[in-house]
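After this line comes chain A, so read on.
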Amino acid sequence: MSDPVLSVEGLTKRYPGVTALDGMSFEVRPHEVVGLIGENGAGKSTLLKSLVGLVTPDAGTIRVRGEAVRLRGVAHAGSVGIGMVFQEQSLVPNLTVAENILLGAERSAVRGGIYRWRAMKTLAQEQLDKIGSRIDPGARTDTLTFAQRQMVEVAKVLTIEERITGEPVVLLDEPTSVLERDEIATLFAQIERLRRRASVVFVSHRLDEVLEVSDRVYVLRNGQVVAEVDPSAVDATDLHHLLIGRESGGSHYHDEAQRECDGAPVRLRVENLSTAGCTKVSFEVRAGEVVGVAGVQGSGREDVCRALFGAIRSSGGRVTLDDQPFRLGSPRSAVRSGVGYVPSERRTDGIIPPMSVAENLSMAHVGEVCSGPVLQVKRERGLVDHWVRRLGIKTPSPDTAIGTLSGGNQQKVVLARWMIDDDLRLLILDHPTRGLDVGAKSDVYALIRDLAAAGCAVLLLSDTLEEMIALSHRVVVMKDGEVVTTVETPKGAKPDPVVILEEMV
Partner candidate 1 sequence: ADDSGTSSASGDGGSCSPEDITLIGQVRNQTNPYEAAWLAGGDEFAESVGLEQQHLTYDGDSQRQQEQIRQALAGSGMECAVLNVLPNGDSDTAPIVAAADEAGAFLVTQWNKPADLNPWDGYDRWVSHITYDGEESGYLIAKALIEQMGGSGGIIALQGILDTSAAQDRFAGLQRALSEHPEVELLDEQTAGFDRAEALNVTRTLLTAHGEHVGGVWAANDDMALGAVQALEAAGITGVGVVGIDAVPEAIAAIEAGTMTATVSSDGPWQGAIGLAMGYCAATGELDVADVANDDRAFFAEQFLIDQTNAAEFAEPELNMDDFECGSLFDRATGPIG
Partner candidate 2 sequence: MSSPDTAQPRAADAAGPAPPLGPGPAASGGRLVWRPRGTDAVQTTASLAALVLMILVFSVLDAQFRSWDNVVAVVDAAAVLAVVTVGLTFVLLLGAIDLSVEGVIGACALTVALLVANSRTGLDLGVLGVAATVALGAAFGLLSGVLSTRLRIPSFLTTLGVYAIGLGVATILFSGERPIVEDPWLGDWASSRFLGFTIVSWVAAGAILVGWLIQRYTRVGRYAYAIGGAEDIARLSGVPVARYKTAAFAVAGAFYGLGAVMATSQLGSGVVQAGSGLNFSAIAAAVIGGTLLVGGRGGVLQSMIGVLVLTVLQNGLILAGVSPYAQQAVQGVIVVVAVAAATWPVRHRLGVVK
């Protein structure tokens, strides 16, 4: 075996109340794709961030090609050949794609301090070409979709290839969680291409993906490496087991927990709903029913959900909730009628990062913890403790800023926010498991089923069709802003995803 390009020994990072990295050791060899998996909060991101100098470890050494380095920041890490792909938020929204790709390393695009726009676009195009993307380098970044921005991120990190002489290490932190299928395929093709010139560290919660691309997989738990596995020797179920330390039993769809709701009254009836992105959408959801909405990007399914919650304006249609006319006004009025919404962009739309877990949890139904206008801090504390225990939310204390929790725990808080309402009638879930680990995912699944069992109607948009089919009683398929069909997905007779896929495209 050749010498590792990058190795880490005894890396430790403590935060108040948590040890994010606990004497972590691992290595990356040349031309290798290393997979990192672990539960939410296992320390994956912290590890990657310390490898690009964003987190200063409390102890341990990082060696690049045998030499110990103290990384001072992203620019410094780049100069020794380590680059990282962050999530879409690490692009500057008001700049062009080209500027973003070359930001801070414009090279020949800036001569004598003067921008040469044409050279800029050419250079950026070269990077985009590397990943076969045809995004216009002159487009403003905030006009791109999630997935496109992710591609730009990858193109951007590839610029370090040109900056160093040796082989770079590219760190990818959950690059696929917001990508669509063909984009993932493009990315994987790119990783294959990269492998010839670089080493890659790849983090994902989708175990099959990890198995597909990695040469070696490290399993992390509580800031330590608990296993190093050879992907060719294991399957996703083994990994799952290693990850959460318990058996994942039951059928592929775990649908035995699903409850029938045939006789239940219709809770939500949508007739001819139109918005900027959808036209004349009609469907209904019964109490206790989970209805999935499937569709490709641009099918308008997100519009439907947001319009129902009053988050965007609708241009027509009639909606009733429990046979009462339901005015699509503002999120506030929706909440007051017993509707909840879990947004897909958790960090910006779901939580208020600097505020405490308790405040985030009680915010939508603060009335529950008030006597008249006065907040009852004790009662709130009791309520929050109850839900933290009930959902197994891992937080040092209810007063911890929610922004410091791991994604899964943040998402549980957001779900709890709606669950504290005993009269919750309809919950709209927009990609509720995005970025969650398998353990957290099954927790969320269980919560969704509990909610439905308690009589709440659930409208679900999901990252994967399988997930949607598993959780739903019925799937409404949308295409080009209209409902094309409805597929029944009853317990025990779940259809093949391909059935729905064909309707979508």
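The set was built so that all candidates are chains of the complex that A comes from, given by their letters.
Note that in this section a contact is a pair of C-beta atoms (placed from the backbone, for glycine too) under 8 Å apart; a residue touches a chain by one contact, two chains touch by 3 or more; residues count from 1.
These numbers come from a predicted model, not from an experiment.
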Single touching candidate for chain A, where 1 or 2 all sit in one complex: 2
Contacting residues of chain A [partner candidate 2, same complex]: 54, 73-75, 78, 86, 89-95, 99, 103-106, 110, 113-115, 132-136, 138-140, 142-146, 148, 151, 156, 176, 179-186, 189, 206, 208-209, 212, 236, 277, 294-298, 302, 306, 311-313, 343-345, 349, 462-466, 497, 500-501, 504-505
